[in-house]
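Everything below concerns the one structure shown next.
Only one protein chain is missing; all other protein chains are in place.
Right, subunit A next:
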Amino acid sequence: MAFEIKKTGKVYDVCIVGSGAGGGMAAKILSDAGLKIALLEAGPKYDPADPDQMTQLKWPYESPRRGASTTRPFGDFDAAYGGWEINGEPYTKKNGTEFDWFRSRMLGGRTNHWGRISLRFGPRDFKHRSYDGLGDDWPISYEEVAPYYDRVDKMIGVFGTKENLPNEPDGYFLPPPKPRLHELMIKKAAGNLGIPVIPARLSILTRPVNKERSPCFYCSQCNRGCSVYGDFSSSSVLVKPAMKSGHVDLYTNAMAREVLTDSSGKATGVLYVDKTDLQEYSVNAKVIILAASACESARLLLNSKSAKFPNGLANGSGVVGKYLHDSTGASRSAFLPQLMDRKRYNEDGTGGMHLYIPWWGDNKKLDFPRGYHVEFGGGMHMPGYGFGFGMERMNGKYPGKDGATKAAGGYGAGLKDDYRRFFGAQVGFAGRGECIAREENYCEIDPNVVDKWGIPVLRFNYTWTDHEIKQAKHMQDTFEQIIHEMGGVANGTKPGADTMYGLENPGRIIHEVGTTRMGDDPRKSVLNKFNQAHECKNLFVVDGGSFVSQADKNPTWTILALSIRASEYVVDQLKKQNI
């Protein structure tokens, strides 16, 4: 067979690259509007209700590695295929800096894995430069996005409570689940310290929002994908209903190579390699929407060079790939002696936490400019690989039922009983904060390296500044204060300056955004305020790439809201024949 690019005569109204939060929502909105859509996904089909793919309600012993993270980075039962490293798809780093890039090649992308934390950005988050002089303001305000957040809330479902906090906007919430025992303990201790603890805001159905999806049945396994669609993932909640319209052709295992343009600079289609037959194909459309993830969409644009776009498509500004930023992250765990020998009951609850700590500080009185929220976990979890590790560091410190303290370590019936006694007595805290977007943190095309399909790969350059490091220090101080106030014992030694206070590598929190940011000035931004490329009117980017700043929230709810807004703008512009 000759090596050639196979073309179909068909011209779609819209070609969407990527089926995660942004692409899934675009497919839903645009198919509802009756447009013909080609949806390209670089991985396989995925349905958490498919018995061949399902991991929900599996027991650890159904995996020979007992759920260890050898094959999947978050353990055998995690729904996300892919991870930090994907065979044959490398990325590189520059100047001795670190960036870890999590990719999930599958229908629904990384929405199959996440913690379902669904926070709106607040009024200050869209205008932070005006507030503290750092970074840049968004070209849009909270008030402009709010109606779209409202629609996301009602369409997808998120539990939470109205709190009237200044920068944590309320929404249309489902009732939250009652707190677990350790969560009540944290709430009491943090409350004593003046730190607010409020119901979490997670896109999990404590009550149904429609007849297609059942309510949560409290297995606590959202990261495994839900077989009754009781939580949000793009594949189950957006792509599946979009497919039912009959207007969407789904191309799986279709790895986009570049966006095609004509001599006038208009986008005409997408060139992709089919991973199944290894042939090259092009798909044509009137409008191209990239939603491949912030970095993957930037890669596509940078790899789409032509005489008209020598720096890559829509990159006359040179901004594509720049202003890359991920949330900060630091964590600490602790042991709660009062929870030894605790009574057993099923406290799985929903996936993730029932309560959380929104940012409460006043940065004008602190030595770092942006905030963070605190997530926490604990309780009587289903055991998995790693359960019981390190008992020799625990069982010599606390007296037994007879009041006597024994030698650490050991073996036999006494040791066996220790595992029972310590079960469910750990808590963990994780801070997730805002990193200020800077031009110096970027991804670019590595001039020397291609992936297994010959596509040039990304090279990252990313450093933290004092802003983020001091924020991590504050997280560690906060964790210790709360642990102490609870009567707990923090595990290990407190991370210090030598480890940047436990600040994780950039990329590790999987909230990377900013690489195709929006703005009013085409010299300083890639997209306009409707996620439309300044330099190519029928090209849009609806993933986290459009973010000007990442806030101390999680990005998904904002990606979804902006994708509705951009998609309806596409419909409007097509009607007006502007694109």
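Please note the rule applied: contacts are C-beta pairs under 8 Å (C-beta built on N, C-alpha and C of every residue); 3 or more make two chains touch, one makes a residue touch a chain; residues count from 1.
Just so we're on the same page, contacts and distances are computed from a predicted model.
The listed options are "Gluconate 2-dehydrogenase subunit 3", "NADH-quinone oxidoreductase subunit N", "Sugar ABC transporter permease" or "Chemotaxis protein methyltransferase CheR", and the UniProt record of the chain not shown names that protein "Gluconate 2-dehydrogenase subunit 3". Annotation: of A:T8, A:T70 or A:T465, A:T70 touches the absent chain (contact as defined above). Only one residue in the set A:G269, A:G349 or A:G488 touches the chain that does not appear here, and it is A:G349.
Across the entire complex, the residue among A:F217, A:Y398 or A:W453 in touch with the chain not shown is A:F217. Contact with the omitted chain, checked across A:Y131, A:Y172 or A:W453, is made by A:Y172. Residues of subunit A that touch the chain left out of the display are 44, 49, 51-68, 70-71, 76-77, 81, 87, 154, 157, 159, 161, 172, 174-181, 184-185, 188, 199, 206-211, 214-215, 217-221, 227-228, 338, 342-350, 380-392, 396, 407-413, 415-416, 419-420, 423.
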